[in-house]
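Excluded from the complex is one protein chain; the other protein chains are retained at their positions.
For chain A:
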Amino acid sequence: MADEQDTEIRLPATASAIPSGDGTVWADVSPLLNAACNELRDGELIHGENFSLFAAMSALEIMDPKMDSGMENGTYHSVDEAIESGAAPVPLSCDKTTDVLRIIDVMDHLLACEATWHKGHSLAQTVFSCIYLLRLDRTSPHALLHSYCRIIRATCNAVISVVSEGRTHEEEDLFIMAFGLPLGGEKDEGCLSSVNAVEETLCRRLHACKAPTAKKRVVEDLEPLQTNPDLEEGLCRALLCRLRFRKHFYHLLLCMRRPQGRGLELARKHISLCLLELEHLRKSSDFLRSVGCSAYNNALMAETTASGCQPLGFDDKLNIRTSAPAPPRAIKTLSWEMALDYFKKLLDDLDIICSFSLELLLENVLHFVVEFQKRQPDLVARAYLQALLIQDGKLYGREPIFHVICKASALPESLKNHDIQKSEALMQLVQTDESVWSVIYQHLFLFSILRNGLSHDLTKVNGSLMQLLINLLRILCTNVAWQRRKLGKVLQDWRVIYVKLEHTFRKEFRELSGLSEENACTKLVRHILMWVEEQTYWIALRFLSLGFELDLYSPEEYCMVYWYLYVILVKLAEKTHLKILAGTDSAKRKGKKKRESLVDTTKDYRIPPAVMLLKCYICLAEGLAMMLAALRNELMILQPVSPFNSEFERFMQHFEHLQKACLPDHISYQSFKECTTQAVLSTLVVYNHFKDALRIAKELKSSFGNDPNKLAELRCIEQIAERNSIALNVINRIGAVDPALKISFEFSYHPYFAVAVVKRS
């Protein structure tokens, strides 16, 4: 960066082929450039005013190994040079036994590379560090190696496609970068037939070597795999499980992409076969270790293969230039054991997706996704879940989002059956080749016209509401760090939609109020309104609770976080209850008319279990907020002290998104202070929120008898409530008099609800 030149240099105008325009004159800048060149020293540059941090950061220092990916630091300058130097021979050895052993090492190292890729490194420096894959044609005389490489390439393509179509990989964008890699070629399933052919030959060889000697010649005129008869069976088996694993893995990926989740059942079969082969792979290690290293002379050791020998044909420096326009990243290939563990976890995650019942009730879909995320699935599994949930703008590719919303809004049966069905018939009539969106839009439009109720405005709002829901489902499938940021941002959109919808609804309703009875359409919108509010609070809850998972709150902030969590939970419980009541109300009214009976309604109005569960959380959140407040008020601990700002600023920063979206209305830092400044331990012991939580949790058990997840959650709630209740008593009794008492908060029973731990130091 050169010092700015204040002296203006006037240069003589010269003749030019391009005429000067208004206010512009051609000038020869050569003398200026020459002068600058003479003045500039190392590390200086001439720049415009728009030279930004991004521009500065984008500059690379050539030949600095930390920055210069293109630096020649490998053994070979190019793939061709590596091949000419014999880095990746075909066959891998003239000795047939060694050839087979080395192929197995290549297969194992590729598996380790693949897992490393899935875990967030570039494809170029992992899977495509394999020279055989970089020049696939060279392997064609070697059927075994060739078929394996082909199916690896096809699998990479399948995985890249599902991840890139999801378009939610954001921070994981390194994953799909495949620029300059030979990934093209077969898009079909051609690679499967070549794997099948090789597998069949291997089977016959295995069969032949196991047959009694007398029969051998008769059974097979087949040449054995290699020259050592003692190793024939073991090597055939080791190859077979590796090939079969690849085959079933590729099959299952294809099955999972079948439209409308139609391939899920078959995918599960392939998953169980994959898991079986994975176990065979693991077991083959003993055999391969015993023969591997003794077979080669002076083999280098490696962690990435079952045999423990260094594989031939890999160079992770060759591709470093194509990896990304960024400084080189340090790559540590996963060990073979870790790769097997990774695939085991991936297969288990995919199996959970495949066994999902494709619920139509949104509440259950959201619950499933949230539970799935608790397993901390990696990018690939999350991408497949997203691909299943949203296809062609529909849930599972078959359920229009509008229907999902209607169902989620607990619409009375009468409405569902009558109006929507009718409009569906119309929808089919208008269905042309246009995009799904326009069809849904027309669907809504026609529906509104049909019901003579609603204006064009409302259908617009509904259209974007559906888009919001699709986005929400997508966001919920992303990594939790990004997910939380996105959820914070969409909160406002949900709030805006609610306000718009309510506004339009009121307007419409006023116009329609002359009619004797609320018509089906206004009823529909009223239900949808309730659902939108409930859903918004659900997002707010997820936003706040993910903060715990991501470790975003410090213990000094727990008090305000639990307090806000409590406020949001109260609202969520209220909205959920209202929605459920509205749903049952309409149903009951209809039923009553038919039966004309007066049933005792007290039993029907008991609080639904879903709401009671929220009440449990409310008690826990309020209990923790108040306990923490009392600790601050009385024991003077966990107080946020900072030289530059106050707790108010921390509050505003943490809850900025919620405050901006008025979630809920009239809630501010002041309300938090009002609720917590008076908290004292002696009162909390008498009115113990944790005891309430415990009581409700015990009562609820019978309602969730057939739901093991919910029962487990209730047991956690009981533990947290019980322990905090005891801690509260202990602190109340001796906290003030015992200065050696150390109080901390741990998340040993639940990701969001802490347990107070009291220790004497």
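We take it that a contact is a pair of C-beta atoms (placed from the backbone, for glycine too) under 8 Å apart; a residue touches a chain by one contact, two chains touch by 3 or more; residues count from 1.
Throughout what follows, contacts and distances are computed from a predicted model.
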item	value
Name of the absent chain as recorded in UniProt (options "N-acetyltransferase domain-containing protein", "Putative DNA-directed RNA polymerase I and III subunit Rpc40", "Autophagy protein 5" or "Signal peptidase complex catalytic subunit SEC11")	"N-acetyltransferase domain-containing protein"
From A:Asp315, A:Asp349, A:Glu533 or A:Glu557, residue that would touch the chain that is not displayed	A:Glu557
Contact with the hidden chain (one of A:His77, A:His503 or A:Lys660)	A:Lys660
In chain A, positions touching the absent partner	1, 42-43, 45, 51, 53, 55-57, 59-61, 64, 66-67, 120-121, 171-172, 326-330, 479, 481-482, 484-485, 550-554, 557, 640-646, 648-650, 652-654, 659-660, 668-670
